[in-house]
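The complex appears here without one of its protein chains, the remainder shown in place.
Moving on to subunit A:
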Amino acid sequence: MQSSAVNSSNDKETARSITFAEAVREALSQEMREDQDVFILGEDIGVYGGAFGVTRGMIEEFGPERIRNTPISEAAITGAAIGSALTGMKPVVELQFSDFITIAMDQLANQAAKLRYMYGGKGNVPMVLRTPSGSGTGAAAQHSQSLEAWVAHIPGLKVVQPSTASDAKGLLKAAIADPNPVIFYEHKLLYKTEGHVPEEAYTIPLGQADIKREGTDVTIVATAVMVHKALEAAEKLAEEGINVEVIDPRTLVPLDEQTIVDSVKKTGKVIVVHEAVKRGGYGGEIASMIAESEAFDYLDAPVRRLGALPVPVPYNPTLEKATVPQVDDIMQAARDSVHRR
């Protein structure tokens, strides 16, 4: 996987190239140095460094009180994070695989999301739950899902899906600072991708989409790893004379509707692509938002959605690939839109 050709607007002269995983670690470390209330809890995040190595070296710097290695108890650790957030701490949960959010779901959906509202605006739950998602590693049905639509459906949870190292760093800082619970997805295939990331701390506000590539013929709204696939498709389509604009919403909740609407008004054609199963996926929400917006009158082709087939993710590598949208699928959808097929 290559990092995006066009990097986020946050690039500074000082930026050096680091991986997505390192960018996440840097954001965590900077926040922890600055604020004693920030701490991390999760499975195997101590000397093991986390299942994907994100917290590697952190227990050596911050010690076991603030890098809390937990038992395998997702409901308890998520709930404990929520309770500690409610009482003044700023916990960051590392949930080893996003599939296990199912086990933490009561605490997230019925507790974290609702406490402030149910209490009539009293209290805050400034917690972040970071978690690796997605397929492509051969981990099969219970370790490859993209369940972001589940949490995006719950009022009271913010949902972030960065696609580049620099976005990950700035968005994570914003997530930690946010008074609301934030679910922060890290796609497994992105961890080793490199990008230019400024060394100093910076924030990317939640709810600001990024135009990863400007174009005039068709808009592709893509999330997480699909941003890279869309960019690759865009490069190839340029050779066919199709000029693609790629928009990465970066956060699903809050969603930067305006950037998407403006782009669709410009291009008149839009494809929404995510790795999650198409049925009930968040792409449906984005597509309906476009249909309900002022962009409707500008549409020259039906809004198209690409997402995974409605099957559990299979183990066999060929089948696994065939389950989720690939570059060719994106290219074909773009051609169909542009040529109004």
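Keep in mind that, in the parts below, a contact is a pair of C-beta atoms (placed from the backbone, for glycine too) under 8 Å apart; a residue touches a chain by one contact, two chains touch by 3 or more; residues count from 1.
Note that contacts and distances are computed from a predicted model.
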Which of the following names does UniProt give to the chain that is not shown: "Oligopeptide transport system permease protein OppC", "Thiolase", "Acetoin:2,6-dichlorophenolindophenol oxidoreductase subunit alpha" or "Cysteine desulfuration protein SufE"? "Acetoin:2,6-dichlorophenolindophenol oxidoreductase subunit alpha"
Of the residues A:84, A:323 or A:337, which one touches the chain left out of the display? A:323
So which of A:143, A:196 or A:213 would be touching the chain we can't see? A:143
Take the complete complex as the reference. Which residues in subunit A touch the chain that isn't displayed? 43-44, 46-48, 51, 69-76, 99-100, 103, 137-143, 309-312, 314-319, 322-323
